[in-house]
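As you look at this complex, bear in mind that one protein chain is not there, while each of the others sits in place.
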Amino acid sequence: MIPLTWDMVVQGLVEAGRILGLLAVGVVVLELFAYFVFHRWLKLKHSLPLMLMLPALVAVAALIIYPFGFNLKLAFSNMSMYRFKNFSVGLSYGIENFLDVFRAPVLQNVTFLKLLLRTVVWTAVNVVFHVLGGLFLAILLNRPLKGKAIYRTLLTIPWAIPQVIAALAWKNEFHYQYGFVNAMLKQLGFAPVQWLSDPRWAFVAVIIVNIWLGIPFMMVILLGGLQSISPEYYDAAQIDGASGWQQFRSITMPLLKPVLIPATVLGVVWTFNNFNVIYLITRGGPMEGTDILVTSLYKAVFEFYRYGFGAAYSTVILIILLLFTWVHLRITRGMGEAEGA
Amino acid sequence: MKRAFVLTLTSLLLVALLLPVGAFAQKKVTFTLWTKEGEVAGGALEDIVALSKEFIKTRPGLTMEIVSYGVEDLRQNFQAAAFAGQGPDLLWTVSDHAGPFVAMEIIKPVDDIFGAEFLEGFVRPGLEVVELEGKTWGVPISVGNHLMLLYNKKLLPEAPQNTDEMIKVGQELTVDVDNDGMPDQYGLVYNLNEPFFFAPWLGGFGGWPLDGVTPTLDTPGMVGALQFVHDLKFVHKIVPVECDYDAADSLFKEGKAAMLVNGDWSIAEYQTPEVKANVELGIARIPMISETGLWPAPMTSGIYFMIPDYLDDEKVAIAKEFVEFISSDEVQVLFLEKHMRLPATATALAHPSISTDPLLKGSADQMVVGKPMPTVPEMRAAWDAIRPNQEAVMAGKMTAEAAAKAMQEAAEKLIREMNK
Partner (left out) sequence: MMKKLFGKKGREDSLAKRLLIHLVLIMACVIAVYPFLRVITISLRPGAQLLSTSLALIPANATLENYRTLIFDKDFTIWLWNSLVVSITTVIVAVLLSASAAYAFSRWTFPGKKQGLLFLLTTQMLPPGMLLLPIYVMVVRMQLFNTYTGMILAHSVGAVPFSIWLLKGYYDTIPKELEEAALVDGAGAIEAFLKVIIPLSTPALGVCGLFSFMSSWSEFMMARVMLQKSNLFTWPLGFQKLLDQFTSQWGVFSAASVLVAVPAMLLFMYSSKWLVSGLTLGGVKE
């Protein structure tokens, strides 16, 4: 055991200070550079917004571009367990890798198509329940109510608990004999379910956990949206004799849309890529019955040592997600909002 | 003029970007050991740290850094480190890692570093596990890591001799006290869906996952063993419907399971005062399979030192001294007596406590009928092939015959994929 000493406390602070200092110097140099190049030399019309964005964009790009390029290189290589350090790069390897994604099982039995389908189900079910659950709770919390603050705080707890811990806690609750889920079912007169040995039920279990995790975020976002809708709209509707459902459809929904669209876009992206919940609860099992694209990717690379294939596979997953989001934005015409119109 | 200014700025920026930020961090010459030992109370990690302190005492200028990772994290992290050519100086890890590490060419053979004379001090089976391609790839720290039968003498005074007896007493001891349709006490518990816990039964039916590097999963032995574990759950009903490692562990600790299959690493945990209130521990061989007359063969493996291939001569020399230090009789006996780990050197194995302590004796007795776990990378494929199909059999969704066939196909495919 190492005790926490003052030395270490100071060391931590010094390290943090050094990083902040270094970054400050970096930003100043970058901004001076940008100022002279964009503003003085090139005389760009938009040099000011460019300079405002530059530090963030440079940081994001630096941490994405090199690794991304490297990953692409691996996608066109034959890197595997037997060719770990002495792998070669070539177009034919890349073609092989990309074809392998579609023509053979990604892990043992489960194929790409099945994984894609399951990921879509996973994402759709989760996001729908996040939005419905969040909306329901937000509407309740938006009414005049005693103890609202307490409810709101308690309801955000699933969001506040680190995911790793939440996932492990839930795993135990799905235990056939010890978990409270089955205990509850028994109380209600249902037969206990083998949550973790039956693949179908295991998939239901991980979905339940992720719904539980995701509702608070949507609830808070939608509550913010609801609160910013002026009550005058409802007053006017009331006078016109509109029913509650009509008011909801013609006032609440349209006015929530600008909040809802970016929130669902992010929700879709985050859920699609959610690795923790499934990996920590079922590891994709039993019988690869709960694997989604991202867990199978991780397993292919780190458990099956298929580095070249994995790099190609990850690129395919990224492209799918891009298409997915693009279609989503097209359908909802959400980009107009994102653009700030 | 302006252009010159821009140029200076550009180069300044480039310098700033290229400056290795980490160069500001403090540099120390340290020797780093990665170990798979976790932070269990009174566990081996504490002793490793203490031993490393003793080791550096006589070596001024040397600091030792002990880093503990989970087994899987250690493997993945070391692979990444070796790929980048910079990482730990010595590994303290399980033998199964030797296979992939050798295939990836990221560890060094130890024959030339230590010399034949030193290696001859270890028991043969201990070395065999890490012999691949005619070279030795690790130095044993302890051997064993094998499963055995632990039983609670408060519920079951004598361990059963064969599986018929085990099923009989198991049924007597599986009782539903509160009549809710779910037993509250079980005859036998173990990690039902884990291939490693299935391996002893497989051996008892005369099967084994690999012959050299060829998977041998679609065999009568496999079918027999799968049928056997299936029947334990569905016919004889002496095991819980769902039981993973933690459930088995909890039931046994609460005194709600008469027999448990678990490994030598767990013995110490069942002797804490809280557990002793419920459990009077006995250790025996996993009972002989009545059908075949064979003893179940748990996989034996061990914990080994492995040396990264990127290590320079200076560090190799330190590694060598540290390994020799841990292999000394003194340290080996410490691990034996304190952590119930069977030593790997012939001299330490002759230590009297192995024959006098009943628990150690039980453990050693079980190891005699164990079989070394194959270290070749193909074993990984076999594990991965067994797991989902074993799960299917245990869920009652597949017959033993179909599962054995599916395992074989999956293993062959995985190996083809691996060798691509």
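Residue numbering begins at 1 within each chain, and the chains themselves are lettered A and B in the order written.
Here, a contact is a pair of C-beta atoms (placed from the backbone, for glycine too) under 8 Å apart; a residue touches a chain by one contact, two chains touch by 3 or more.
Note that this is a predicted model, so its numbers are computed, not measured.
The chain that is not drawn here is touched, among residues A:Val28, A:Ile64, A:Val121 or A:Val327, by A:Ile64. Looking at A:Leu42, A:Ala104 or A:Ala169, the residue that reaches the missing chain in the full complex is A:Ala169.
On the side of chain B, touch with the chain left out of the figure occurs at residues 20-23, 25, 32, 34, 36-41, 43, 45, 65-71, 73, 77, 80-81, 83-88, 184, 245-247, 249-251, 253-254, 256, 262-263, 265-266, 269, 272, 274-275.
Looking at chain A, the residues touching the absent chain are 1-4, 8-9, 12-13, 15-16, 18-20, 22-23, 45-46, 48-50, 52-53, 55-57, 59-60, 63-64, 66-68, 70-71, 74, 137, 139-145, 147, 149, 151-166, 168-170, 172-173, 175, 177-178, 180, 183, 212, 216, 220-221, 223-225, 227-231, 234-235, 237-238, 243-245, 247-248, 252, 255-256, 258-259, 261-263, 265-266, 269-270, 272-273, 275, 293-294, 297-298, 301-302, 307, 311, 314, 317-318, 321-322, 325, 335, 337-340.
Definition applied: only the chains that are shown with their structure count from here on.
For the pair chain A and chain B, the distance between C-alpha centroids works out to 34 Å. Of all residues in chain B, those touching chain A in their complex are 2-3, 5-6, 9-10, 12-13, 16-17, 21, 24, 76, 79, 82-83, 100, 103-106, 180, 182, 193, 240-242, 244, 246-247, 250, 377, 384-385, 387-389, 391-392, 394-395, 410, 413-414, 417-420. Taken in their complex, chain A has these residues touching chain B: 18, 22, 25-26, 29-30, 32-33, 36-37, 40-41, 78, 80-82, 84-86, 104-105, 108-109, 172, 175-178, 186, 192, 194, 196-198, 285-288, 302-306.
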